[in-house]
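Let me begin by presenting the structure, written as structure tokens, before commenting on it.
Coming up: chain A.
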Amino acid sequence: MDSLHTYLFVALLLFCIGLFGLLQRRSLIGMLISVELMLNAASINFLAFNRFLGPDPAVGQIMVLFIMGIAAAEAAIALSLILALYRRLRSIDIEKARELRG
Partner candidate 1 sequence: MTAVAPGSTIVWLTLAAMGLPFAAFLAIFFVTRPRLLPSLVISLACSAFSLAVAWWLLIHLRGIDAPLMFQALWMHGGQASIGFGFLLDPLSLVMLAIVTSISFLVQVYSLGYMAGDPGMAKYYSFLSLFAWSMIGLVVASNLMQLYIFWELVGLSSYLLIGFWHQKFSASQAGKKAFVMTRLGDLGFFLGIIVLLLNLGDLSILGLNSQAAAKLSPALLTASAVLVFCGVVGKSAQFPLLTWLPDAMEGPTPVSALLHSATMVAAGVYLVSRLYPMYAASADALAIMLAIGTVTMLLASTMAMVARDIKQVWAYSTVSQLGFMLMGLGAGSYFAGVFHLTTHAAFKALLFLCSGVFIHHFGTNDFFDMSRQGARHLRIPMVCITIAGAALAGVFPLAGFFSKEAVMGSLAELDQGIWLWAGLLGALLTAYYTFRLLFVMWRPLQPLQDKQSNPGHDDHQHSGHSSFGYGVMSAALIVLAGFTIALGFLGDKLIAFLHWQRPPQIPHHTWLLVTAILVVLVGIALAWWEFGRRGAAQEGFLRRFPALETLFARRWYLDDLYRRLTDYVVYGVFSRLCTLNDRRVVDGAIDGVCRGTVGAGWLLSFLQSGLLQYNLFAMVLVIALVGIYFLLL
Partner candidate 2 sequence: MSFPILSAIMLSPGLGLLAVLFLPRENKRAVRWISLLSAGLSLALTLYAYAVFDTTAKGLQFVERVLWVKSLGIYYFLAVDGISLPLVLLTSIVFFTGVWTMWDLEKRVKEFFALMLLMVLGVYGVFMALDLFFLFVFYDVSLFPMYPLIAIWGSTRKEYGALKLTLYLLAGSALVLPGILYVYFQSGLFSFDLMEIAAAGLPPSVQSLGFLLFLFGFGVLAGLWPFHTWSPVGHVAAPTAVSMIHAGVLMKLGAYGVLRVGMFLCPQGLVEWSPLMATLATVGIVYGALVGLAQTDLKYVIGYSSVSHMGLVSLGLATGTLGGVDGAVFQMFAHGIMTALFFSSVGHIYDRTHTKLIPELGGMAKVMPRASFFFILAALAGIGVPCLASFWAELLVFINGFQVYPALGTAAVLGLVVSALFMLRVVQRTFYGEKNQKYAAAPDMSAVMVIPRALLAGAILLFGLLPRLMLDTIQSGVAPLVELFK
């Protein structure tokens, strides 16, 4: 609980779970959810380093804050694009969208 490695392990595991989801979900929204998990993993990392190693406790927190902001923006754009795709294909299954290939 008070060791850096625990947090790093947690973050890494979360990252990999997110990655697993990203790679196997067919639903675009599912993929987006997985991405959010991965971003959180990075946040945990930042804060853990901040807590155990960092020179200035504020820096890591600010990083996490910005990651959240970016995540929000990302989610907004992603969702709007997913909806746009849904309008075209009547589906948000990524495997249906394979016009572009070769």
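Keep in mind how these were chosen: all candidates are chains of the complex that A comes from, given by their letters.
The rule is short, and it goes like this: a residue touches a chain if its C-beta (ideal position, glycine included) is under 8 Å from a C-beta of that chain, and two chains touch if they have at least 3 such contacts; residues count from 1.
These numbers come from a predicted model, not from an experiment.
With chain A as reference and 1 or 2 as options, the touching candidate in the complex turns out to be 1.
Against candidate 1, in their complex, chain A makes its touches with residues 19, 22-24, 94-95, 97-102.
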